[in-house]
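All protein chains but one are shown at their positions in the complex.
Lettered A, B and C in written order, each chain numbered from 1.
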Amino acid sequence: MYIQGYWILVAFIGFSVAFACAALVMSWIVQPKAPGKFKEKTYECGMQPFGDSRIQFDVKYYLYALLFLIFDIEAVFLFPWAVVYNKLGLFALVEALIFIGILVIGLVYAWKKDALKWE
Amino acid sequence: MFDLSFTLNDIFAFIWPVIPFIGVAALLVFVVIFLVLMERKVLAWLTIRKGPNRVGPGGWLQTFADAIKLLFKEDIMSSETNKILFTLAPIVVFAPVMVIYGLMPFTEHLVAINLAVGLFLVFALSSLTTVGIVLAGWSSNNKYSLLGGMRSAAQAISYEIPLVIAVLSIAVLAGSLNMIDIVKAQGGGIFTWNMWPAFIGFIVLFICCIAEVNRIPFDLPEAESELVSGYNTEYSGMKFALFFLAEYAAMFIISVLIVTLFLGGYTSPLGFYLTQIPALIHIEQAFWLVAKVYTIIFTIIWIRATLPRLRADQLMAFSWKFLLPMALGNLVIVSVIKFLGQL
Amino acid sequence: MEIKDIIYSLFFFLIAGVLLVSALGVVFLHRIVYSAVAMILAFLSVAGIFVLLNADFVAVSQIIIYAVGITIVMIFAIMLTGTREDKELWIAKKFRSIVALGSAGLLFLTIIVSSILATFALQQPSDEVIQRLQTEGTTSTIGNALLTTYVLPFEVLSLLLLAAIIGAVVIAIKNKESKSQ
Partner (left out) sequence: MIENLIKKDMLINVGPQHPSTHGVLRLIMTLEGEIIRDTKPVIGYLHRGKEKLAESRSYTQYLPMVDRVDYLSSFFYQAAYCYAVEEIAGLKVPKRAEYIRLITMEFNRIASHLLWLGSFLLDLGATSPLFYVFREREEIVTLFEELTGQRMMYNFYTFGGVKKDFPDGWIAKALDLCKKMPALFDEYEAIITKNPIFLERTKDIGVMTPKLGIDYGITGPNIRASGVDLDLRKSSPYSVYGELDVKPCLAQSGDSYDRYIVRIAEMRESIRLIEEAIEKIPGGIPERLRVKKVNCGCNQDECQHCGFDMQLVGKKVNPIVFKPPVGEATSMIESPRGITLCYIVSNGTNKPYRVKWRTPSFSSVQVLPELVKDKNYSDLMPIFGSLDVVLPEVDR
């Protein structure tokens, strides 16, 4: 069952991409094509596009990405813990509490330093 | 290492993914078409309008008409877009959603891909769509798209964390990451649902799920009063349709997910099945799932009709300062409950 | 050679091929965003290889941490660098490229050597173990190991993550202050 599941998964990924591509190709075949100079302008609320659209973003985005990564890793480590929690009892509970507690310290630190504030 | 001995059966096993895939693809298209219509009808009823009522009896074929229209629409691509990524983005957004459909347990046997880490994989794949949205925003070379894409990414990753941590409490309760196991653990009727011990988690997950599919009050990436249409501003025709399809398909998925994790999935809330014949039990399971899922979907539409949208910073603060602590607290509460239950 | 081994090898070489091509793409593609996309593909194929090794949990972790988490961090970093012309990021300085190539080669050598050594050192798990892993998945095994044999690393890891949070916050605050000045 197990490996078969992954085989189906691989097939699904392939089929899904193929499905999306097929939709695009089919539409490409049947759609009218009437390109025009102004049609191909970037939308800018009805004006000629001006300035550069590739702007620089604030560092806060990066901070959120880093925090996401960190908590994601935390979650990834907690998943195995959650699965075996039943069998290990109090020991596992205490360990996880310590683990979560240390990360909560980090969260509180970020909070207190106003790093979570999005201006 | 592969534990497979090749017989005719196994060759069939390698071909048979085609069948569930066709089933899932048909289901996805049907669900989306129905969902769009349902949303429009329910919204219309909530706001004293009639809703679509021209195409087909009572407007039931409206979405088909829209789909056909989108298929035949010219696909306008701005000359300044990055054409490769612009085309790739809708595929990156759509394909994972479709794979997730295969992971969902619709009835006890109707789950196309049954994996030991199914639940975990659902989140891995759902967060992949974020990358597609950022690509869409970046490749459009449009200011609104870029802002929308970045906002969307920031939002998605911020709500991913409480979501995953809320789900951890389910893993604690079920002791497994397999979707079927999780449902089976709460098969004893309404009082064995995970919703009760993990009620905070249920609320957190519900909110996060609404945020993950960018719906009001969390629809900032597409806030039309600010960013026109967000990351899909430049998209038209079939490429837009793929985003649209993915969005509504995702809405169905999150409802199935909420039901599966917290509301007993396909099991009967009564604790026993009304029908006793195995074949009928199958149908009854599907019925319970659909009933629960559409209750959730109705709630989501109802929320859309009621609330205004949040601002970007409030959105972020809500996730990090409210939902995340709540989710962590929920995890601790649930593990303590579970521990006490074992004593 | 049985047919299942052939299929296994087929998949392995297919995935490894994708991995190699996309990894080369990360290095040689001219536009940095293309590199990022190639990197996602590389990460995903690494996940595929993990699946072939019966490490399902690690495979999914690979997707969730690398293919999404790291990629998002990378893309945000690209956005942070703003409008700078993409082509300039192409490795231009000779010295740097030599250092980069040298360290990459050294790393590669280490991996090769250690994996060869590991092949000798490690025992082939019994069929029974493989059977169990294939039906139950590896999650609970990892969980057991984490909470019994590797308790200390598990807890130290949280300290590491704490340090990472603090580092991220400090960088962000510094940036904020420099901006307000």
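Here is the rule we go by: contacts are C-beta pairs under 8 Å (C-beta built on N, C-alpha and C of every residue); 3 or more make two chains touch, one makes a residue touch a chain.
Please read all numbers here as calculations on a predicted model, not as lab measurements.
Set against the missing chain, the residues B:M98, B:C209, B:V293 or B:L310 yield one that touches it, B:L310.
Residue B:L220 is the one among B:A116, B:V164 or B:L220 that touches the chain missing from this view. Contact between chain B and the absent chain runs through residues 43, 46-49, 143-144, 147, 216-217, 219-220, 223-226, 228, 304-314.
Methods note: only the chains that are shown with their structure count from here on.
If you draw each protein chain as a dot and join the dots that touch, every dot ends up joined to every other dot.
Chain nearest the geometric middle of the protein is A, using mean C-alpha positions. Note: centroid distance chain B to chain C, computed from Cα atoms, is 27 Å.
With touch defined as above, residues shared between interfaces to two or more other chains in chain C number as follows: 56-57, 61, 64, 68, 72, 76, 79, 134-135, 137, 139. Across the assembly, chain A contributes residues 1-3, 6, 54-55, 57, 61, 65, 67-68, 72, 79, 82-85, 107 that each touch 2 or more other chains.
Of all residues in chain B, those touching chain C in their complex are 1-6, 82, 84-85, 88, 115-117, 120-121, 123-125, 127-128, 130-131, 134-135, 138-139, 150, 153, 157, 177-178.
The touching residues of chain C, counted against chain B in their complex, run 2-5, 7-8, 33-34, 37, 40, 54, 56-57, 60-61, 63-64, 67-68, 71-72, 75-76, 79, 127, 130-131, 134-139. Here chain C touches chain A in the complex through residues 48, 51, 56-57, 61, 64-65, 68-70, 72-73, 76-77, 79-83, 134-135, 137, 139-140, 142-144, 146-148, 151, 154-155, 157-159, 161-162, 164-166, 168-169, 171-173, 175-176, going by the rule given at the top.
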